[in-house]
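For this view, one protein chain was removed and the others were kept in their places.
Entry: subunit A
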Amino acid sequence: MYDFAYHRPKSVADAVALLKGKEEARPMSGGMTLIPTLKQRLAKPSDVVDLGGVKELAGIKVEGGNVVIGAMTKHGDVATSADVKAHIPALADLAGHIGDPQVRNRGTIGGSVANADPAADYPAAVVALNATVTTNTGKHAADGFFKGLFETALGEGEIITSISFPKPEKAAYMKFPNPASRYAMVGVFVAKTASGVRVAVTGAGPSVFRVKAMEEALSKNFSSDAIKDIKVPATDLNSDIHGSAEYRAHLVGVMARRAVDKANK
């Protein structure tokens, strides 16, 4: 790991000020992705701004029909939150299956969403639940937020402060985990809301994507039977040592049907 200057601000304003004007400064939340990246010398930040001391960024609130989760909230806290379990149990279930207990004790929702790993779990929930990502400068709708492989709509020095999830009528997440890392080989989040059904897929492509054909079919008939003949093309899906694009395309259908069945339970 290259050395860097370390900062531990106490407020969002101070964190933003520390990041400003330094092109090579990076925020750090749980460090569960950033520290391994630094160890491999894949990044060489001049400054690391640790958000761990910013109390205003952690915590879960229910505001109207939304569950609002602070960026520094750990996966383990989302998984066990009474509010999340009561209003969006599928989200608590998702968080409880990220990595392992030690990863869940440190990793945060803000760090995961900002990182936009193609195999990360949270992006599927953000897109399927049509969440809003709030930052120090404004708000991003879920649909425009994930731009590609490790790429988001966040600008230079912009930090996520919270993510607001509208409460769905029904929802469920099913993932086929990579047996070694627990990251999603394919994960499908299905949500039925007042404005229709959304189906978001992670792990399969370079970035999370929606399956419109499944959404239309499920809007008419929210049952796994309704999507049993819908195939996702393997073109543009990920192929690696863990599985081919065709295998992943097949898994999208299987996970989507299982997610619908789970949501209907």
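Following the convention adopted for this analysis, a contact is a pair of C-beta atoms (placed from the backbone, for glycine too) under 8 Å apart; a residue touches a chain by one contact, two chains touch by 3 or more; residues count from 1.
As a convention for this text, contacts and distances are computed from a predicted model.
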Key: Protein name, per the UniProt record, of whichever chain is missing from view ("Putative spermidine/putrescine transport system permease protein", "(2Fe-2S)-binding protein", "Carbohydrate ABC transporter membrane protein 2 (CUT1 family)" or "Aromatic ring-hydroxylating dioxygenase subunit alpha")   = "(2Fe-2S)-binding protein"
Task = Could you tell which one of A:L18, A:V48 or A:V260 touches the chain left off the display?
result = A:V48
Note = Among the options A:M32, A:A184 or A:A204, the absent chain makes contact with A:M32
Request  = By the contact definition given up top, give the residues of subunit A that touch the hidden chain.
outcome  = 1-6, 8, 31-32, 35-36, 38-39, 48, 50, 52, 76, 99-103, 105-106, 180-182
